[in-house]
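Selected chains only, in their assembly positions.
Letters are used for the chains, namely A and B, taken in the order the chains are written, and counting of residues starts over at 1 for each.
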């Protein structure tokens, strides 16, 4: 049993870390969902989000940044994949960030650019936490020792996205695009898309974007891990595409 | 001795299955990729079919190569022993060829934009360079069921295309699809299908028929 006591300590350390991660993940997920909820109040695609919505998004992102800062040291190296099943929040975050990007630019953000965005966010969070720790003179030191530790190494650890986080986030993005297309058509009578004025090109609707995204996933080989999971997501995406098709049809008729 | 003999037999069988899995996996990738390109038809106006069909045909060319590999490997073993492993993927490959041809591809004589050509079972066999509906010898071939199931998938896709072609302003295409699907439906009704997989899938044609009828109805108003 001395052996078992030693093993117990190791396992406990692992379980404690997982619990911390799960808690952070839950909070990040909730905030990401709130961002998406705000974004669904947008009524047209244009470079600047309406100010009130942009403010809401920024406020949530600032909170997320702090959580990412706390999360970062827990999921370095070996631990990034070890806890990947407890990190579903990253898919949700990808969904929120790519949706915001789409609403501003009508384009899909690239994987590298998104990774950079998330790393940036983490660093902002680290800075914010450092400042607020000073401000609060360590009042929350009790539950924040990890955060304090994390600020010491240079350069500080950041949160990295895996390709799967990106792809599964994009799958979910198609659902948000469908919802966006549905409400904007219902409320404005127009299928969302670029103004025909923007550049002189033909106007491009969200239906075409959905078709492109759908074909994109159809042509990709089945990605990481579970074929079942992938097929399920792909099927949901197909349905979203077809719902927007139906919107386009009803709009024309 | 009993078990030694069995051991080698079982290992042989396992290695056949593994080899087949690899070939089928390869075929699956080509088919998925080709289906992906084909899915662009729903947002492509007919005037732009030409370059797009060329891409589809490239995909089908790769399918044909892999089907060739499959045929020569599988023909060494009893056909129906392993047929269940590839039949689904082969049906999908057949679908891509049928849809491509219907949309004007896979032909010297049609111009892109000329739609409506239905490949027969024999045509499909010729495209994939394998025999069809073999009865006299036990070798790789395309069965009637595989052809029909492939055809049924195409119907689903075309019904969807009828909707999208209206959105793209090509009402004529929607009407042509409608009459094609109704003809096929009448054809399938001639068959006296028992409760097997074919019957269930044929039921899906009914939905396609209703769908295109609704589209033609909307256009008639």
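Methods note: contacts are C-beta pairs under 8 Å (C-beta built on N, C-alpha and C of every residue); 3 or more make two chains touch, one makes a residue touch a chain.
Here the structure is a predicted model, which means the values were calculated and not measured.
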Quiz item: What are the copy numbers of each protein chain across the entire complex?
Solution: A x2, B x4
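In the analysis below, only the chains that are shown with their structure count from here on.
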Quiz prompt | Euclidean distance of C-alpha centroids - chain A vs chain B, Å | solution = 38
Quiz item: For the complex, which residues does chain B have touching chain A?
Solution: 29, 32-33, 35-37, 39-40, 42-43, 160, 163-164, 166-167, 169, 218
Practice problem: Give every residue of chain A touching chain B within the complex, in rising order. | Solution: 207-208, 211-212, 214-222, 242, 245-246, 248-249, 251-253
